[in-house]
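Sharing a structure with you now.
Heads up, one of the protein chains got dropped from this complex, but the rest are sitting where they should.
Each chain gets a letter, A and B, in the order it is written, and its residues are counted from 1.
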Amino acid sequence: MHMADALISPSVGVGFWALSVGGIAYSAKKLKEQMDDKIVPLMGILGAFVFAAQMINFTIPATGSSGHLGGGMLLSILLGPYAGFIVMASILTIQALFFADGGLLALGCNIWNLGFYTSFIAYPLIYKQITKNGKYHFIASLISVVVGLQLGAFSVVLQTFFSGISELPFKTFVMLMQPIHLAIGIVEGIVTAAIIKYVYTIKPEILLTSIPIEKKMKNDTSIKKLILMFAVLTVITGGLLSWFASSNPDGLEWSIEKVYGKPELPEKDSGIVNVLKNIQEKLAILPDYTFKKLEKKEEASEIEKYPNIDIGTSVSGILGALVVLLVAFGTGYIIKTVKRRG
Amino acid sequence: MRFDEEFFNLGYIDRLSYKETFIHNIDARVKLVIVILYIISVISYSKYTVSSLFPFLLIPVLFMTLGEIPVKFVLKRLVVVSPFIFFIAIFNPLLERNIAFYIYGIPINYGTISFISIIIKFVLTVSIIIILVATTSFAGLCYALRYFKIPEIFVNQLLFLYRYIFVLTEEAMRMIRARDMRSFGKKGTELNFYTKLAGSLLVRSINRAERIYYAMLSRGFNGTMPYNRKREANIKDFIFLFAMLLILFFFRFFDPVNIVGKFIERII
Partner (left out) sequence: MSHHIVKFENVTFKYPDGTEALKGINLLITHGESVGIVGANGSGKTTLLMHLNGYLIPTTGIINIGDIILNKKTRLEIRKKVGVVFQNPDDQLFMPTVYEDVAFGPINMGFDERNVEIKVKSALEIVGCYDLKDKPPHHLSGGQKRAVAIASVIAMEPDILAMDEPSSNLDPKSRRSLINLLKSFSHTKIIASHDLDMILDVCNRCIVIKEGVIVADGPSEVILSNEKLLEENNLELPLSLQKR
């Protein structure tokens, strides 16, 4: 689910670059404050480990297809959120550069999608909460991986949508992305949980040593930051819910029906529903902003909506394109032959 | 054999990046700036742009040939990474069916045009990145990042990561070979076995990190990494930068396709 340069608009690309660099700078600052020198080689090695582990494929039970480890949650569990985020960002950078996974401009989006939600939302708000008493590591890592990946996938949809390059309707895209990543998330969650469990049995002191680092983090996570995180989470889930509510009323009604036995809510004016409804109304433009609406409008505003197509509109366009292509390839060919002779 | 392919690929790019050519010798900072501006220029065209993108092909071609990067290698990479983008882009022709124009009576819709545009942008942006890393040593790139004020911890992390990717992937590969040798058919690639393999690789890695930390301490490590790669940009770098900026500017704002086309039309 790596975003690609060709699918995003410059503003989305630059915007998420700014967000991700901000995230890195913030994490770097936090890490520097609590710098335990020991973490320097550990971060490098664990990054390389995730890299290597991603290259080993495994068979997903009952399907026969193969999956691989994402690693974001594993890193956060072992290193804490700040170091985990930086390591994940470094892995994605190398993948963007060497495997052309995604792209350079889309790198900001990818760091955000695969790093931020896992390290700063799923890890502190889910994993840490569930494992507060030092128990339930397995279920905690499973749930937090799934949630992190769901948020990431939804983020991909939003970025694609706001870039406006792909014609995929918002709704369809969400319907494609979320279930696929639910399946991926469950498998990855199980793998992450199993690895954590394995390490815990072989070398329990590894998880123990990561605790002091986390303890320091816990103390400096101020209420303000937590509230901010909650706000982000609420907006995202709220948006998601309200969107489901608006474009897929059957879905919400169906679930209400299941709970209350009738398709209406008992208290119509209860606060949270109103809030959701409000958000829903505000966001309701989104699902409508798809090709159907455009189709209706298109006759009236075609000139506005579509720019003059530069290919084929004139003979000169085609001629020019051909010549430019010839020049491009010709230059390469000439340099190559000259070099070979020289 | 996905694993081996990926591994050797990284090693291959790494080896390419240590060649000595005109492009390789250009300052990493200059190349990074050019590549980023290049990508932004390409991406900033509207989604229905096709022919105006053609001139931009000249730059990857130039880098590739001057840097002696095999075309086949770049093309192969493009094919490997294309499925996701193809999957997303293929919906455009299906969803946006308003006819833009006819070519010999065959209707071409807007969706098809934007599909072609996405694919061209993809080819341009991906190939320029591959060419960048194949013509620039990774340490040089990191030096450029530090120069542009990317947080030091992150840059150090990149260097450390890059250094040990080679060591750990080799270790993982040895483990996989051992697995494959003893797993006939599918058995042994199951999840259960995978977690044990990854788990023990993880434990080994953590032990390794400890040994490295010991090695660092014994050589006076005090929390900062003294990467002291200094390189002064020379006149050649500046000329190259200037020329490339000029070309990019010309391509982006003067649409050479149109100019050349009109010129030829007049001659005919």
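A few remarks follow.
We take it that a residue touches a chain if its C-beta (ideal position, glycine included) is under 8 Å from a C-beta of that chain, and two chains touch if they have at least 3 such contacts.
On a predicted model such as this, the values are computed, not experimentally measured, just so you know.
Touch with the chain omitted from the figure is made, among B:Lys19, B:Arg97, B:Arg163 or B:Lys262, by B:Arg163. Touching residues on chain B toward the chain that is not drawn are 14-15, 18, 137-139, 142, 159-160, 162-164, 166-167, 208, 211-212, 214-222, 225-229.
To be clear about the criterion, only the chains that are shown with their structure count from here on.
Of all residues in chain A, those touching chain B in their complex are 1-2, 4-10, 13-14, 21, 24-25, 27-29, 31-32, 35, 37-38, 40-49, 51-53, 55-61, 66, 69, 86-87, 89-91, 93-94, 96-101, 103-105, 160, 164-169, 187, 190-191, 194-195, 198-199, 202-203, 206, 291, 294-295, 298, 302, 306-307, 309-321, 323-325, 327-329, 331-332, 335-336, 339. Here chain B touches chain A in the complex through residues 2-3, 6-7, 9-10, 13, 35-36, 39-40, 42-44, 46-52, 54-55, 57-58, 61-62, 64-66, 68, 77-78, 80-81, 84-85, 88-89, 91-92, 95-96, 98, 100-101, 103, 108, 110-111, 113-114, 118-119, 121-122, 125-126, 129-130, 132-133, 141, 150-154, 156-165, 167-169, 171-172, 175-176, 186, 189-203, 205-206, 208-209, 212-213, 216-217, 221-223, 225, 255-262, 264-265, going by the rule given at the top.
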